[in-house]
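One chain of protein is taken out of this complex; the other chains stay put.
What follows is chain A.
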Amino acid sequence: MTDTDMIRAEHVRKRFGPVTAIQDVNLHVRKGEILGLIGDNGAGKSTLIKILTGYHQPDGGQLFFEGEPIHLRSVVHARSLGIETVFQDLAMIDDLPVYLNLHLNKELVHRPLPFLRRKEMRRKAREALDSIGITIGSVTDPVSQLSGGQRQAIAVARSVFSDAKVLLLDEPLAAMGAKEGGLILRLLMQLKERGDRPGHHSDCPQLQPDRRRRVCDRVNLLQHGTITFDKASKDTSVAELLDLVHAEYRL
C-alpha cells in the first residue's frame, strides 16, 4: 500500500508563533486517487497544503514523495517534482494579462535567448481555456477584469496544464458558479480516469458536500490541526460528514 502512495506526510506539525496550525498530521494520497480534505475555517487545511507544496517548511515530521523521504525546499522544487498547487488566494497577478498568469513563472522564452514568446503563450493559453470550456473575453485582458469564478477557473487551468503528478487544490470551487464548478469537477474526473495524476483536494464543508462526495475517493477530516477521520467516500454519507463537522458546536 505504501509504495503506491504518491505523497505521504508523517507526524507533520507547524506552528506560527503561539498558534499551532498543524500537529501530528498523517496523510497519504495514492496514485490516481482523489482525496477530499475537509475541516472548519482555521482547521489548518491551507497550512497543510502549503507544507505539501514547499511554501512552508514543517517544524517536524517527514514528507515522502513516491515512497522516498523528501525535503521540499521551495515551491519551485516541489513543482519540479510534479507537485502543482492552486492556492486559496489563487496567486493571480491582477496587473498581468490572463495568458501571462497562466504561464506565471513558467514563461516560454526563445532559448537560448531570454526573450518571451508572447505569441506562443497566448496561443497555448487560448487552447488550454478552450479545452476545458472556460469562456473569457480575451486572453490579453488583465486578470483584474475577470469575475471571481473566472479567476478561479484560470488558477485551476494553470496547474492542470502542467505535467503534474500531484495536484493540490485549496478550496477549488469556493467562488465558482454551477457551470464553472461543474467544469472543474469534470476535469478532475477526466484526470483521474487517465490515471496518471492523483489529486488531493481540499474543500470547505459548507460547500455542497454532496457534489464533493461524488468526486472524491476518500475523505479526511482535519480538526484543530490533526486528522480525526479517514474513510472511503462510498462508506460515508453527507449526513455523517456534516454531523462530524458540526458535532462540536452542538450543545
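Keep this in mind: a residue touches a chain if its C-beta (ideal position, glycine included) is under 8 Å from a C-beta of that chain, and two chains touch if they have at least 3 such contacts; residues count from 1.
Just so we're on the same page, contacts and distances are computed from a predicted model.
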{"item": "Among \"Alpha-ketoacid dehydrogenase subunit beta\", \"Glycolate oxidase subunit GlcE\", \"Osmoprotectant transport system ATP-binding protein\" or \"ABC transporter permease\", UniProt-listed name of the chain not shown", "value": "\"ABC transporter permease\""}
{"item": "Candidate in contact with the missing chain, chosen from A:L100, A:A125, A:V166 or A:L222", "value": "A:L100"}
{"item": "Of A:I22, A:V75 or A:I154, the one touching the omitted chain in the full complex", "value": "A:V75"}
{"item": "Residues belonging to chain A that touch the chain removed from view", "value": "55, 74-76, 79, 85, 87, 89-96, 100, 104-105, 107, 109, 114-116, 137, 141, 144-145"}
